[in-house]
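Questions regarding the structure given below will be posed in turn.
The complex is shown incomplete by one protein chain, all other protein chains being positioned as in the whole.
Naming follows writing order (A and B), and every chain is counted from residue 1.
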Amino acid sequence: METLSFLAYAFDGLLCVSLLLIAWMSLASQNLFKAIVLFVTFGLLMALAWVRLNAPDVAMAEVAIGAGLTGALLLASLARLREISIVEIGTSNFKTNIHHTSYDVRWPLFIFLVILAMGLGYAIFSLPEHAVGLQKVVEENLERSGVSNPVTGVLLNFRAYDTLLEMIVLLVALLGIWALEDSIPHTKTILSSPVLDALTGLLVPLLILVAAYLLWVGAHAPGGAFQAGSVLGAAGVLLLLSGWQLRKIFSSFTLRFILVAGSALFLAVAALSMLITGRLLEYPPAQASSLIFMLESVATVSIGVTLITLFLSAFWEKEDKK
Amino acid sequence: MLDYATLILLILGAIFFFAGTLGLIRFPDVYTRLHALTKADNVGLGLIIAGLCLQAESWTIVGKLFLIWVLVLSSGATSAHLIAKSALHKGIPFWKR
C-alpha cells in the first residue's frame, strides 16, 4: 500500500479507535467531572471525524456546539447539582451510583446489542462502494436554489422543511427548560479577573464578526445559519461567564420576540410560498437567494439568543426571574 | 527550497507538541503541567503555522493563520492563568523535591 493511503488509513483508524474508547470511558466513568471532560474531548474528535468524512459544515456545528457550548452547559449543570446536593441532601457524594445489575438483565442485553451491531455492520458493508444517492440531482438543480454551496442549498431550499422543524425543536427545548424552574437559590461565585475581562474583550467582538462571516460565506462555502448561530451563542455564554449581569430580562418582549423570530419568519415564508407557488416552501427561483439570506440572518440571531438563554437557565438567581 | 523550510519548521513544531504531551504526562503537579501545555500552544503551534504560512497561496491565508495563532496564544495564556489562580485558591500544593 502506498504511503499516503496507509497514513490516511492509520489516521482514520486511530480516530475511530479513540472515539470508541473515549465514548466508553466517558459513560463508564464514576466521576462526573471526568465524564464531562471526556465528553468534550469526544466532541473534539468527532469534529475531526466529520472533517475526514468531508463534511466541514457538520464539523463546524459540532465544534461550536459539542466542544464549546455543551461543555460549558454541562459544567454549569454539574455546579447546579453540587449546589442542590449541598442544600438539600447534605452529602457531597457526586459519584454516580453504579449499582450492579444482576446478571439476568445484562447478558440478554449484551447479546441483543451484539446482534444489533452485527446487523448494522452488515447493512453498512453491503452498501455500494460509491453510492451516488441524490448527489447528481442536487448538482443539477443547484443554480436554481439560489446558493452555490450544496449543503446550504439542501438545508435552506430543497429540504427547508427539515430546517423549519429543527428551529421549532430548539425553541421547544428552551420552553421545556423554562418550564422546569426551581426555587433553590444559586450561588454566584464569579471569579473576577482582569485577564479574563481582557480576553473577553478580545474574543467577543471577534466571535460576533466570525458569526457574521459564517452567515455570509454559507452561500458558497461551508458555513450557514446554524454554525453562525452557535458561534454567536458561544459569544453570549463567554460574556455571561465573565460576569455580564443580565437583570430581569426574561419577561421582556424583546427577548421573546427574538427567540420566536426565526421560526416565525420561516413559517411566514412557508405560508407565503404556499400562496404564491402552490407548494410548501418552494421558493420562486428569482428571489431564492435573497429569501435564503433573509431566513438565515434571522435564524442566526434567533439560534444564538436561544442558545444563550439555554445556558442562562443554569445561572439564574431566584430574584431575577420574572 | 520553500518546501524544505516548511518541512523543518513543521518538524520542529511537532517536537514542541511532543514536549508538551510529555510534560503533561510526566510533570509532577498542576502548575508545572500548565507550563508544558503553554509551550505546545505558543511555540509548537507557532512553528507549525510559520511553516504553513510559507506554503500559503495568498496573504489572506497568512493573515488568517496568524490570527489563529494569536487567538490560541491569548486563550491558552488566559486559561492557564485562570486555572492556576483557581488551583492556588483551592490550596493545591506545589510539588517540592
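One rule holds in what follows: a residue touches a chain if its C-beta (ideal position, glycine included) is under 8 Å from a C-beta of that chain, and two chains touch if they have at least 3 such contacts.
Here, contacts and distances are computed from a predicted model.
This complex has a chain not shown, and the name its UniProt record holds, of "ABC transporter, membrane spanning protein", "Monovalent cation/H(+) antiporter subunit G", "pH regulation protein F" or "Aspartate transcarbamylase regulatory subunit", is "pH regulation protein F". Here the missing chain is touched by one residue of A:Leu38, A:Leu265 or A:Leu312, and it is A:Leu38.
The residue touching the chain not shown here, chosen from A:Ala23, A:Ile177, A:Val217 or A:Val260, is A:Val217.
Take chain B: the residues that touch the chain left off the picture are 3, 6-7, 10-11, 13-14, 17-18, 20-21, 24-25, 30, 33-34, 37, 40-41, 44-45, 48-49, 52, 55, 61, 64-65, 67-68, 71-72, 75-76, 78-80, 82-83, 85-87, 89-90, 92. In the full complex, chain A touches the omitted chain through residues 3-4, 7-8, 10-11, 14-15, 18, 21-22, 25, 31, 33-34, 37-38, 40-41, 44-45, 47-48, 51-52, 54, 56, 59-60, 63-64, 67-69, 71-72, 75-76, 78-79, 82, 92-95, 187, 189-191, 196, 199, 203, 206-207, 210, 214, 217, 221-223, 227, 231, 234, 237-238, 241-242, 314.
Here, only the chains that are shown with their structure count from here on.
Rounded to whole angstrom units, the spacing between the C-alpha centres of chain A and chain B is 28. Those residues of chain A that touch chain B in the shared complex are 191, 193, 195-196, 198-199, 202-203, 206.
Across the interface of their complex, chain A is touched by residues 71, 74-75, 77-78, 81-82, 85-86 of chain B.
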